[in-house]
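With one protein chain removed, the remaining protein chains of the complex are shown where they sit.
A and B are the chain letters, set down in written order, and residue numbers restart from 1 in every chain.
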Amino acid sequence: MTGFLLRRLALALFVLVTISVITFVLSHVAVDPALGVAGDSATDEDIAAIRAQYGFDRPYLVQYAAYIGNVLSGDFGRSYLSGEPVIGLVAERVPATALLAFLSIVFALALSVPLGVLAALHPNSLLDRLALSLAVFGQAIPNFWAGLLLILVFGLNLGWLPISGSSSLAHFVLPSITLGTFAMPALMRLVRAGMIEVLDADYIRTARAMGLKERTVLWKYALRNAVLPVVSLTAVQFGFMLGGSIVVESIFAIQGIGYLAWQSMSRADMPVIQAIVLLVSMAYIVLTLAADLLNAALDPRLRRAS
Amino acid sequence: MTVFPESDRVHQRHWGFLIGAGLLGVAAIVAIFAPFITPHDPFQQDLALRLKPPFWHEGAEPGYLLGTDQLGRDYLSRLIYGTRISLVLGLGAVLISGLIGITLGIVAGYFGGWIDTAISALITTRLSLPVVLVALAIVAIVGGSLTVVLLVIGLLLWDQFAVVARTATMSLRNAEYIAAARAMGTSRLHILVREVLPNIRAPLIVVATVEMANAILIEAALSFLGLGVQAPLPSWGLMLSEGKNFMFFSPWLITLPGVCLFTLTLAINLMGDGLRDVQARDR
Partner (left out) sequence: MIRFSRLLSATAVLALGATGALAGSEDNSLTIGIGEELPSFDGYISTSRDGVVMTRHLFDMLIYRNPETFEYEPLLATSWERIDDLTWEFTLREGVTFHDGSAFDAEDVAFTLNHYADPEAGARSQASVSWIENVEVVDPQTVRIVSDAPFPAALEFVAGSLPIYPSDYVESVGWQEFGQAPIGTGPYVYQAGDSNAFTLTAYEDYFEGGGKGTPAIDTIEVRIIPDTATRIAEMIGGGVDWIWNVPADQIEQLNAVPGLTAELGSTMRIAMVAMDAAGRANPESPLADPRVRQAVNHAIDRETLVSALVGGDGEVVNVPCYPMQFGCDTEAATVYDFDPERARELLAEAGHGDGFSVRMASFRDRARAEAVQQYLANVGITADLEMLQARASFSAWREGDIDMWYGDWGSFSIADVSASTGNFFNGGTNDGAQDAELIALIERGAATIDEEERRSIYSDAISRITEQAYWVPMHTIVMGYAYKDALDFTPTVDELPRFFLASWTE
């Protein structure tokens, strides 16, 4: 177990370092940070002065070390646009995105777990086919298009739900459906496949043969085991959502980090962009790490293997 | 259809696969023969004929079957050329990502040891990068164009290829015929390309379909956000973005490209599912 833990942590660390190199290249090498800091009415002398003042004239390796130092102390630089510290700008917007991602996952799970289980219980039935069609449908529909259609139908035509903003839970319904539809197919396929496999396993057959109630067999034994890979995938999907919410946030005017990223891109505000990429990646790493550890704790086989 | 080795046998009976393949075939034909079947020049604007509705609406303009856009360009012609962009993008991106991912995956799976550890770490790194976000950032720096978008997506979507190729290769590593080849002193490159690759082809083709659909959707999303394929190219995502402001009173401007995008990705996914089912049956 300790070996597994250590290896897993080392991997996470490696990934973090690699990603910090990428974000450093994005913000310091691919663009000239001095131009961004100087703003648009700066003269050549101003820019030269800024380059010296901020140390943008040092070798990249030295700059990278300084960059890592700053990041570790929570300093992601200042936005070129507003001059505010990036960390504050991002922190302000995390709750909206986190809530959106959470609700979307809840929506996706609420749809995919029951449907996946039912489909697995009756393979090749009409229900199974319907569930699979839904998965195929959800996979193929472009989420920004779905968002626009939902606005037209439920926001305008029926007037049931608010169209944009994030001031109440009702505001999150349409965006969560839009984003959740994107995560649903993979989850449902996994639940279905996992259930089919587990239901076929010896211990379930034994349990059934012993005359345990079907409901007990299903929910207590089968689902618990089938759910293991779902935990990992949920974490993975959650990570995707933090990044993928960019389109949804821009359509529904939710001021989350995806929207902030999009705004910053059309303004070439690199400090904000690199911070978001770095933070979203970090969130993903932490989530998958947590999922792996949880899996290791839940799954006796894995525990013994290491 | 030699790309799909099993097609002669089982696929005739798999409806999803047939529908998907049929739709994709139609899309391919439309894309290849686009210049011959478009009724108008997809780029020619005519401001006097702008926002004409499709033929089933009142006030449709004869000769413009699916109406015109906000600049009076023939919408049908633009949709047809859009098929080209999506297919080129999807195929191109999958070629690049497939090359990268499969190479890494086979090498990792075959050699194992520290090579495997290193490549696995690389895969994990790639997985933790948010694709859309990174693609947007790069396009924002480099500037958007079809080539840039194709390269960026291709360079980002290799992870599943690598994962699947690695696992499949691992299970083959100790197979008898591989061991035999090794014993005969066959070069490693030869073993990897001639012996391993053909035997892990099937699951990789499934990955290719998934990633192709993915690439097409990501391109559309980038273009929709204004940081992808640039005007005047008729990318479906860009058309959606251009038509969005008009969706309340000229809804076909967003329904038509959306339906096209949906149909194409659906077709590719159906094919992928079909292949997967057949492989599962064969196993």
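Following the convention adopted for this analysis, contacts are C-beta pairs under 8 Å (C-beta built on N, C-alpha and C of every residue); 3 or more make two chains touch, one makes a residue touch a chain.
Just so it is clear, the model here is predicted, and its values are computed rather than measured.
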item: Hidden-chain contact residue, picked from the options A:141, A:179, A:236 or A:251; value: A:251
item: Which residue of A:59, A:83 or A:211 touches the chain not shown here; value: A:83
item: Residues in chain A touching the chain absent from view; value: 35, 39-41, 79, 81-84, 92-93, 96, 148-149, 151-153, 155-159, 162-167, 250-255, 259, 263, 266-268
item: Hidden partner interface residues of chain B, rising order; value: 43-45, 47-48, 50-51, 54, 56-57, 70-72, 143-145, 226, 230-232, 242, 244-249, 251-252, 255-256, 259
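Here is the rule we go by: only the chains that are shown with their structure count from here on.
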item: Touching residues (chain side chain B, partner chain A) in the complex; value: 16, 120-122, 124-125, 127-134, 136-138, 140-141, 213, 217, 220-221, 224-227, 237, 240, 244, 247-248, 251, 254, 258, 261-262, 265-266, 269-270, 273
item: Chain A residues within the chain B interface of the complex; value: 11, 14-15, 18-19, 22, 26, 30-31, 132, 136-137, 139-145, 148-149, 152, 156, 236, 239-240, 242-244, 246-247, 250, 258, 261-262, 265-266, 268, 273-274, 276-277, 280-281, 284-285, 288
